[in-house]
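Below is one structure, written out as structure tokens; comments come after it.
Missing here is one protein chain; the remaining ones are kept as they sit in the complex.
After this line comes chain A, so read on.
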Amino acid sequence: MTMIFGYPLPALLSQLLIGLINGSFYAMLSLGLAVIFGMLRVINFAHGAQYMLGAFFAWFLLRYFEVGYWPSLILAPLGVALISVVLEKVFLSRVYKLDHLYGLLLTFGLALIIEGMFRHWYGTSGQPYSIPSVFTGALNLGFMILPIYRGWVIVASLVICLATWLLIEKTQFGAYLRAATENPTLVQSFGVNVPRLLTLTYALGAGLAALAGVLAAPIYQVSPLMGQNIIIVVFAVVVIGGMGSILGAVVTGYMLGLVEGLTKVFYPEASSTVIFVIMVVVLLLRPAGLFGKE
């Protein structure tokens, strides 16, 4: 058997695969957070709850309306985006002119309320969501076994990140977003409805979280705590990548997923803390993050 640094290649590759899958979720979630922070200057602590809502939305659709996975990939993000439009209009829009701390506390409170409600209704044990039949089974790549659904998640996350990047960098909507991040008043004086742009941006970020939630549903169980478990890591990813940096969020998300996977091979005890160690080092050496502007 091929060995690398004393470890069997299949074991190493399977951990890398797990790292890449985790990294896919980190990238999608930190991307949404970065989009929201870049435009609204709100540290959206409700992002984990929106991820959970996406998964639950898909689960509801399947259980009560027999609507399957594929329509859910569109309907769940749309549903969560609509809920987020209401949240933005009713709550968030009131704190834009205040210190960032108010947005953080507000969204933290919203996350606690949303997660609390779902915990009350569904308990803490997860609800199963089956893998779509087209993605059942695994591929034997020769050097490792790749579950097809996990391969799909990696491909889907890459497509989602690329599409979001194209939306922001190559479209007129993206140009409005980038310009409004710099000088919203001037952009509004040109006739662009900036308050609506803020609402759409929040809905877009929340929709991305919900889409990640639908993709996660067949891998992890649909649980009220699923967002809470991942959101702290995702915040660390965003800090390491650079708050508000789209590229930073995506690259750092995948990179840290892989680092976490490799740590599980070489020093498993540190696998749950390695991201935070990296965050501390980055904050000390480059406080704006790896891709942030100093």
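By definition in this document, contacts are C-beta pairs under 8 Å (C-beta built on N, C-alpha and C of every residue); 3 or more make two chains touch, one makes a residue touch a chain; residues count from 1.
As a convention for this text, contacts and distances are computed from a predicted model.
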UniProt protein name of the chain not shown, from "ABC transporter ATP-binding protein", "Sarcosine oxidase subunit alpha", "3-oxoacyl-[acyl-carrier-protein] synthase 2" or "Dihydroorotate dehydrogenase": "ABC transporter ATP-binding protein"
Contact partner of the left-out chain, one of A:T2, A:S125, A:N140 or A:T185: A:T185
Missing-chain contacts mapped onto chain A: 172, 175-176, 178-179, 181-183, 185-194
